[in-house]
Structures are given as structure tokens and as C-alpha cells.
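For reference, the structure discussed in these notes is given below.
Of the protein chains in this complex, one is absent; all others appear in place.
Coming up: chain A.
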Amino acid sequence: MNVVAALIAVIGMVILVWLGVGVLKLYTLFGVVIPYAAFLTFLIGLVYRMVNWAKSPVPFKITTTCGQQKSLPWIRHSRLESPATNFEVFLRMALEVLAFRSLFRNLRADLRGRKLYYGSSKWLWLGAILFHWSFFIILVRHLRLFSYPVPGPIDLLDKVDSFFHIGLPHLYLTDVAILAGLTFLLLRRLVDAKVNYISHASDYFPLFLIFGLVISGMLMRYFFRVDITSVKELTMGLVTLHPKVPTGIGLIFYVHVFFISVLVAYFPFSKLVHMVGVFFSPTRNLPNDNRRVRHINPWWENVPPKFLTYCEWQEKFKEQLESAGQPIDEDCYKEKKES
């Protein structure tokens, strides 16, 4: 049900583009208006999201410590797993964001009879790394459509990505990698009973959407060649804010553009915000220096705690204290007289 709904949504988009561009010839709407609107939604939505998170304070320093704390000088603390300084936090975050450190820890538990076994399980990590890094490189590679002349590094990236010179045009490694990553992530959601059980349609939807995006892109490059000069004319027009719509670009290009538009517009309002959210995560982005540096909670800063004071307690248990020979604090009475 969830899978079908998500798939229908994505197929519906193809039909929509076919109707809009193929039948109704709304080139400007699909080539200019929708991309601009989507990009604006992305920017505004993302800023709104980040401001919204930032508006809520971090009342406590709740670092998840995954390694030895910094305590006695002769005990080596874990700089990456229990960072003691902001620089070490930076390293921990870098490893988390760039290398998916926590996913790399993943284990699998198996119950046989009444015995539990744990095995290393790095497939999820591998699938996630393949997918995310390929996506990132592909995005950067696309900058050559938005720049003139194309900067050297982007040209170089292009050359490296198509290094093996397979087929013509040369096959990009990242195209293969992202397909592999996506396929794994999708299959995992379908096949693994636990992950399947927790998946919503909104978990399948972005997967299908990105699948569509990648496949339409690859079809354009390797099979139904589109006129790259016209495409660049359009993209350069978009980026220089002088949009014009050249004729004769294939329908498939508009499908591709529509997919990316929907993806970026959907981004800030969905789980995809994890990309920026991870930077805000208080269990990861704070140092484990709680006893060394006081953390301030803004909503408690000028609110003193309410509790049973010693003197109130002493009054209550005076008899017991006296009979047990425990000292009575005379200061309690002094203070009373003074005040």
C-alpha cells in the first residue's frame, strides 16, 4: 500500500510532464517557472527550518559519549567518541557527516534458541555511503551546466568520474554507484521485515523520486540524446536570471527537471532535512566537558530550584537527630532571628 502509493505519485509526475510539455507545450512553466519556484521554496523552507530549530534552546549538554571521557591525565580519552574540546567536536561531526561514523558501528542481532549473537553489519553503511556521495558528486558535476567557462576542478571531476572510458558517452562511475546504492536502500526497505514494518509511504516516495531523477538523467545521456547546447542555453539562462526556453529539447529533459524541482521543494518539509538537521543534533555536536564547563539553560537561569532546605528538614526530624546524637545546626535559628 505504502509502496504503491509512493510509486503512483512518481509515475503521476511523469504523466503530468507529458501532459504539460508534450501535449500542452507549456515549456516556460516546466522549464522556468517551476524550477524557480522549487528553488525558492527550497531556500526559504530550509532557512525557515533551521531558524525554527535554532529558536529552541539546548537546555542541557546531553552528549552521547561513545568513548572514554577526559578525566585523569594518564588515561587516554577518546577524542572522536568523547570529544573534550570544540575542535574534537568538529572532528567528531566531520566523521559523522562525511563518513557516517555511527552507521559504521552497525551490528546485527540474531536469536538462536536462547542465545544472542551479534555480527558486524556494514551493508547499510555501504549503501548509504554509495548513495549520498554519488549524489553529491553528481550534483557538483552538474555545475558545468551552470557555469561558463566551466571551472577546472569541475572539468577534472568529470574526467575522473568517467575515467574508465566505458561506452560512448563515457559511463560515469557515480551513475552506477548511485543506482547500486538506491537499489540496495529500496530492497532493504522492501525485504527486511523490521525496516519494512516501520516504513511509511513518505519513506518510499523520495526513493522513487530520486530513482526517477537518476534514470531520466541517465536515459538522456546514454540513450535518448538531448541537445546539450539547448540544455545549456536554458540552464545558463536560469542561472543568469535571463531565462529563455530554447525549442527542441526532448520531453525526457523536462521530466528530469520536474523530478529535481519536486525533490528540492519537498526537501525542507520532509525527513530529507536530516541533511542539515544532523548539524544541530545535541547528542553529537557538544563536547563531553560537562563537569569542567558549565552549560547554561536559558529558561532556568534566573529561576532558583525549589526544595526542602536543610533547616526545614532539621525542624521535621529534630527529635530523631537529637536521639541519634547527630549535630543540630544552630545556624538555622540564627538566620531566622536575623531575618
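One rule holds in what follows: a residue touches a chain if its C-beta (ideal position, glycine included) is under 8 Å from a C-beta of that chain, and two chains touch if they have at least 3 such contacts; residues count from 1.
Please note the rule applied: contacts and distances are computed from a predicted model.
Student: Considering only the chain that is not displayed, what protein name does its UniProt record carry among "Sulfite reduction-associated complex DsrMKJOP protein DsrK", "ABC transporter ATP-binding protein", "NADH-quinone oxidoreductase subunit K" or "FeS assembly protein SufB"?
Tutor: Answer from the record: the omitted chain is "Sulfite reduction-associated complex DsrMKJOP protein DsrK".
Student: Looking beyond the chains shown, say which of A:F30, A:F100, A:F135 or A:F253 touches the absent one.
Tutor: Candidates A:F30, A:F100, A:F135 or A:F253; residue touching the omitted chain: A:F100.
Student: Would you mind spotting which of A:Y48, A:W300 or A:Y333 touches the chain that isn't drawn?
Tutor: The one listed residue touching the chain not shown is A:W300.
Student: On chain A, what residues meet the omitted chain?
Tutor: 2, 5, 49, 52-72, 74-75, 77-78, 81-82, 96, 100, 102-103, 105-111, 114-116, 118, 124, 128, 188, 192-203, 269, 271, 273-274, 277-278, 280-284, 288-297, 299-300, 305-310, 313-314, 316-317, 320-321, 323-324, 326-327, 329, 331
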